[in-house]
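Up next, subunit A:
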Amino acid sequence: MNDLNNKLNDILSRVNGIKITHKRNRRVRVDVPADSLTTLLELIKGQASYVHLSAITCVDWIKDNEFELVYHVWSYEENCLISAHTRIDRDEAKFVSVYDLYKPADFFERDIYEMYGVFFIGSPRMEKFILTEWHGMPPMRKDFDSEAYVQETFNWTEYNPDWLQELTDQGGGIAIKPEDIRLSGCLHNMATHRQRDKLKATQKVGKGWKS
Partner candidate 1 sequence: MKKELLIKEKQAKRTNPLAHVFDDFIDFCQSKSLFMLHYCTGCGAIELPPAMTSRFDMERLGIQPMVTPRQADILLVTGYVSVKTLKRVILTYEQMQAPKYVIGICSCTVNGGMYWQSYATAKKLNDYMPVDVYIAGCMPRPEAVLEGLQRLKENIKNDRKQQKGSAWKEYFANYDTYLGNQQHLFGDDWQTPVDIIAEAKLYGLEGEGTYGKNTEKLAKVQQPLLPQEMKL
Partner candidate 2 sequence: MNGLHILSELLLMPLIAFVVGLMMVLMMRKISARIQRRIGPPFFQPIYDIVKLYGKDTQISHGLIHDIGIIMAVGGYIGAEILLPVPGMEGIADKGGIITLSYFLMIPSLGMALGVGQCANPNGSIGISRALTSMLAYDVPFIIVVFGAAWHYQSTSLVGMIEYQQMNSWGIVEMPFLATAGLFALQGMLGKQPFEIYIAPAEIATGPMVEMSGKYMGGLFVMQTFQLYTAGVLYASLFLGGGESWLSLLPKAFLVVAIPMSIAFMFPRYKTEDVIRILWKWPVMLALIGLAFIL
């Protein structure tokens, strides 16, 4: 096992600016700068049998103004998963596609493009994937205010049946009414509420957003 790790470390250490963390026996986390990610992937695919790209995920670090892209690559021979983390600029939101290396990247990149608005240069189909009817801001971005969008777009059913009225008259009923939650924002996330208000003021939310 150590042999393997050593070999892998050898390969990985050739990449500039890499930080390797062995989280568990078969889980390796590497942090690389954006420009050496493709080098890394090429290396581990070509020299260390990491042929399976399980997923590409994206995290929106809004405070750092960065997107974190995580490439999960699996080796069937070593039964080991490498998660390559890299950060790109949030305003720029462009990255190079790894479609040439891993064909399945097509779907993941399309998905990320749709949900976060990260454009992948060289990806074959940068177009709508699941949200075919969506024209607004990519909804997974942290600055997209889902509640505000919902308030703006949808109506609510008034639900006040007799039995509930009776209960309320007797002093019971619902402790926190849905309307209160809806109008005041998320209960459990009150802390970030103010910050979101600030963002709402700066960014136009909803239908007007075009990528």
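The rule is short, and it goes like this: contacts are C-beta pairs under 8 Å (C-beta built on N, C-alpha and C of every residue); 3 or more make two chains touch, one makes a residue touch a chain; residues count from 1.
Selection criteria: all candidates are chains of the complex that A comes from, given by their letters.
The shown structure was predicted, so the numbers you read here are calculated from the model rather than taken from an experiment.
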Which candidate among 1 or 2 is in contact with subunit A in the complex shown?
-> 1
Provide the residue numbers of subunit A that touch candidate 1 in the complex, in ascending order.
-> 131-133, 135-136, 139, 144, 146-147, 149-150, 153-157, 159, 178, 182, 186
